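Step one of this worksheet: look at the structure below.
Apart from one protein chain that is not included, each protein chain of the complex appears where it belongs.
Moving on to subunit A:
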Amino acid sequence: MNSVLEIQNLETVLHTELRPVWAVDGLTLQIMKGETFALLGESGCGKSITALSIMRLLPEAGEIVGGSIRLGGEDLLLLPEAAMRNVRGKRIGMIFQEPMLSLNPVMTVAQQIGEVLQRHFDLRGQAAEKRIVQILDQVGIPDAASRMNEYPFQFSGGMKQRIMIAMALAGEPELLIADEPTTALDVTIQAQVLELMRGLQQQGGMAILLITHDLGVASEMAHRVGIMYAGEIVETASREAFFRGPAHPYSRKLLAALPGRDRRKQGHRLDAIRGNVPSLSREFVGCRFADRCDQAWELCHQVAPGWTALTGEQQVRCHLFNQNFGSKIVKPAVSGQAGAPATLDAESWEFESFPSAGTEQSTPDGSLLSVTDLKVYFPIHKGLMRRVAGYVKAVDGISLRIDRGKTLALVGESGCGKTTAGKAMLQLIPPTGGSVRYNGVELVGLERNRLRRLRGEFQLIFQDPYSSLNPRMRIIDIIEEGMNALGVEDDGKEPKEKRVDELLESVGLPAETKWRYPHEFSGGQRQRIAIARALAVNPKLIVCDEPTSALDVSVQAQILNLLRELQRNLGLGYLFITHNISVVEYIADEIAVMYLGRIVERGTVDEVLGSPRHPYTQALLSAVPVIELESKRKVIRLHGDLPSPANPPQGCHFHPRCSHVMPVCRKNYPGASIFSSTHTAHCYLYPQDEEQSDRKTQA
């Protein structure tokens, strides 16, 4: 018996105002020594509550009402609280999602790790210090002996997450619970952290319970996978079996909802799961997924399915696989690609290039928005007189072009200036220099009144649907606001209210929702409202600032489908700001990769993703976790973090982290190297375009 953790029929209830919510309802799982078990599912499925139940750290309203949690044969639920404290941090370590919030900002790193050592091993003074250095070395903190006495704010995000891991490891736990450990991190940092966790597991042989919503991360890390839906596990399988042939309709839908280039090429809509995760406060009769399932029949609505064992370790909770209903079995589509059964209900899409609607005022070159050498500098004030001591060069001379009905993706890590660039293009932040021409009209320096008349032409969709809608306004007021401000539809022919109904219907919401307030909607629905608000003024260009990064995979698919549909019907141009490469692959026509305020590579999707030239693009792409059974790809490890834009490195901004660095890289910023009419990169590895580089060195 070498199972580390055994959970039997765990039931956790959250008591809320109206009725109890059965957040975890009869969960059973087992994790072996040295194994990584990935618990996958959308938000609101009870993944985090499961983790907190194991630690017995539930919020005050939570209560474990049934089942057992055995850690090495000992039932944790029967332990008194005092004994439980010896388990937490010692036998079970935990890593949280937000490294910035999980470390105490007023204690040094050494003090925080020392606390664990003192509590569980009674190590103090010299001995503790030695051990702290050892642990920090283990998680790859350079120069650990001196940095251990620094405060959390002196470390970068990735380093903080390493320190969190170090704290979790300090107790030498048998089980490590990682609750979305990399969700808040950039892909390059995520790759570092995941590799670190893998390495540590191989050394120490501890078990890991990895909680994530990212199928890619699960596919890279896990040995076994459990899919959680509405408080229960609906499928467990080994990693290979799961990604080769997911059985449960929910798992299949989840995989099919992933965007990617293949999806786009096949011309399919993403396979969104209709509806939302059901509220866990209601009584379930029958299968919990039945309402959203395409293959459900009466039995599914009447009888809750039991476990059915498939080949090997794969088990599924679905009537489709029950022997007694053999005729109903739909063979799970087996395909090498990431769960490609797009046949389910995918309607074919014709992506003909849009015959630019509204070409009345077309510019000579046919571009909707062209940006040349855009700069946004934020002054740094210092001293008593608030003298300007320097500039944060958030956007440092970018040039790009968006055509009608096309999508340009702006890709880069957080802090590289993507969002600032997007806002500066819309003149929401005054640019420091450069030019932004919309339909031939120069926007920079345009006076407020004339700019206001143009505002309706370009709109913005934000990342966080929770902060982008005023909580005190009804949906109808929110949508009408832009129409009122810009005098849209003021001709009296069509009442505004009717227009709002149409807009809501066009984004897939019933018209009567307009009387409600934003807090009554889920994240995906809010994002739809935000899109309807932007569409209300008939824009031609929409800047989408990470519109899906706060959403679940299945909801992300809904939103991406909606955006593409709108582009097809209305001929919208999109500037799509994101760090999610698979979304880019699905939605973008062109890509611009940004690093530290500058665009390092530009080209069409196929050019940039197919043959990336800049070392940064290569590293970025290699760091994206992908669902591949035989993972052959080599992650190009980037050293360190993004430098501060207040003090960018001399020469090529990327040289301190680049593996191909040459002496010339340290001196001057490279000019453009042109590979095709659309594909350019700034790197000395390739022959420079003479004229361009001259101009750059002078600047």
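By definition in this document, contacts are C-beta pairs under 8 Å (C-beta built on N, C-alpha and C of every residue); 3 or more make two chains touch, one makes a residue touch a chain; residues count from 1.
The definition used in the following text is that contacts and distances are computed from a predicted model.
*Asks:* Refer to UniProt and select, among "Peptide/nickel transport system permease protein", "L-lactate dehydrogenase complex protein LldE", "RNA polymerase sigma factor" or "MxaA protein", the name of the complex member that is left out.
*Replies:* Missing chain, UniProt protein name: "Peptide/nickel transport system permease protein".
*Asks:* Tell me which of A:530, A:544 or A:658 is the one touching the absent chain.
*Replies:* In the complete complex, the chain left out is touched by residue A:530.
*Asks:* Please identify which residue in A:20, A:34 or A:204 touches the non-displayed chain.
*Replies:* A:20
*Asks:* Have a look at A:115, A:195, A:240 or A:464 and name the one touching the chain we're not showing.
*Replies:* A:464
*Asks:* Footprint of the hidden chain on subunit A, which residues?
*Replies:* Interface residues of subunit A facing the absent chain: 13, 15-17, 19-20, 60-61, 63, 65, 423, 426, 428, 451-453, 455-456, 458-460, 462-464, 467-474, 477-478, 481-482, 485-486, 515, 517, 519, 530, 533-534, 537.
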